[in-house]
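Incomplete set of chains, arranged as in the complex.
Chain nomenclature is as follows: A and B, assigned in order of appearance, with residue numbering initiated at 1 for each chain independently.
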Amino acid sequence: MAVVAGLRAFGVKWPSWLRRNPWAPLSAGFCSPGSAGPAGSESEPRLTSTRQQDGIRNIVLSNPRRRNALSLAMLKSLRSDILHEAESEDLKVIIISAEGPVFSSGHDLKELTDAQGRDYHAEVFQTCSEVMMLIRNHPVPILAMVNGLATAAGCQLVASCDIAVASDKSSFATPGVNVGLFCSTPAVALGRAVPRKVALEMLFTGEPISAQEALRHGLISKVVPEEQLEAETMRIAKKISSLSRSVVALGKATFYKQLPQDLRTAYFLASQAMVDNLALQDGQEGIEAFIQKRKPIWSH
Amino acid sequence: MAVVAGLRAFGVKWPSWLRRNPWAPLSAGFCSPGSAGPAGSESEPRLTSTRQQDGIRNIVLSNPRRRNALSLAMLKSLRSDILHEAESEDLKVIIISAEGPVFSSGHDLKELTDAQGRDYHAEVFQTCSEVMMLIRNHPVPILAMVNGLATAAGCQLVASCDIAVASDKSSFATPGVNVGLFCSTPAVALGRAVPRKVALEMLFTGEPISAQEALRHGLISKVVPEEQLEAETMRIAKKISSLSRSVVALGKATFYKQLPQDLRTAYFLASQAMVDNLALQDGQEGIEAFIQKRKPIWSH
């Protein structure tokens, strides 16, 4: 696999689709400016590894010794990898996976003691929230590939992805109550993915649910045996990478935009999007190819 | 079965419950006036067939040769059939079904090429959105009876009905991405019926889900073997037709009105509706009959 040369050399810039978007990440008033700096500087070791081929970017949480904790440094690595060349036509889909038996254990509790202080705590949660919203605001679909335990903010990360494929040995929990820190930010993503009673039992008891239960309740999209996990995730990613990037980007943005609206506004927005989609070069190419019974050639 | 004489002779008039309702179909600014004209004129062949007996109206998509595509003409036929004598006491429930192995394949792509132009495209999506909202705003419950494949706007139609019964050979997909036209308007209904991750996998991959999966995720209400499909659907329709029309209409309107509200507003609206319901003649008749251990006689 071709490693993306210099993937970390660019630091973080907000691309135009994020700046214009009313669903953009939290503004400066909420997000401390310092947190948006380059994550690849020498003072902060990279905690993720990334490769990209044929339009599919793999971002791997690579700190298994620390159970892939979402420390501030890890969150910044992740943000940088997600934002990197987000507008490039060469990027069609992102897969987030992890090394080791734990997908992610959530925040690093050592960063949340009194010693760090309130401002540091705020930066951790704001950066985390930003990463989660970035997944939704990103122009390409973002998949989680889960093989193991995902807890607290790790569970939140899975819930926040557009699609999640998990091995049957995976499990999911929000156990913050056990250490006196209720999983309130993970609950934002969890409460929008599963029925209310499922979310509250997980939050109040801290007990894990199995991959099958997570599937049944909508937290994940698919469960497969461990040995098929990579193949199935790649199958979905390859399918998405074969589609028109501009059409998928318009569809993804419209989906999240209309979902919280009342029905009438939702249909107004979505109808507009359909007309705009047809005006895209790829919109007409797809329909012509279909009528002519040939494969479409996308210009993205 | 008695065929409703002159069902198409009336053209389309907005009945008062639609004009007064804040959730009414799109106003003239959004909906081109021409689209509300009578669908039964000679220039536009009827693409649906309709019969009504004992309060149950059957609307059948009757263009199996074109996979019951929701062309503009089909949408107008459907709208006309749904709106026809909507306020009549003789109408208690509507069933939408289809001829042939495909319930509906969604929009007619031949209507969506550059040749038709942007205004025509807009009329198609606006009329489609109108039909979907009409189902929700209609005073009687509207059931889908699905026996086969329902894709794109065909899947949207199923998702938009109040209840949907499907045979076990049915399947559901939103495959627009394959032809460069993301199913953004179907996603409005789909995204309100199933968990977010289920909707997004369907939308991003275009792959179908089975009737059992559709049931598990809330897209449909019930799955039965093909040979029981009509009997089970009629059983539900007959049950509904045996109830008080005015009570059901008040209940349906209140359900959709309170659902998007915050809890307190929802309870305020619903409590008002309960008191109003009790003030209906059928409200008191039902309770008296129950206390007197006799069958109620509805005045509708």
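Structure notes:
Everything below uses one rule, namely that contacts are C-beta pairs under 8 Å (C-beta built on N, C-alpha and C of every residue); 3 or more make two chains touch, one makes a residue touch a chain.
Bear in mind the structure is a predicted one, so any value in this text is a computation, not a measurement.
For this complex of identical protein chains, the structure file gives a whole-complex count of 3 copies, while the figure shows 2.
In this text, only the chains that are shown with their structure count from here on.
Between the CA-based centres of subunit A and subunit B the separation comes to 35 Å, rounded to the whole angstrom. Those residues of subunit B that touch subunit A in the shared complex are 23, 26, 30, 109-110, 112-114, 118, 121-122, 125-126, 128-129, 132-133, 136, 176-185, 187-188, 191-192, 194-201, 203-207, 216-217, 260.
Chain contact summary for the complex, subunit A toward subunit B: residues 141, 162-164, 192-194, 216-222, 236, 239-240, 243-244, 247-248, 250-252, 254-255, 258-259, 262-264, 266-268, 270-271, 273-275, 277-280, 282-291, 296, 298.
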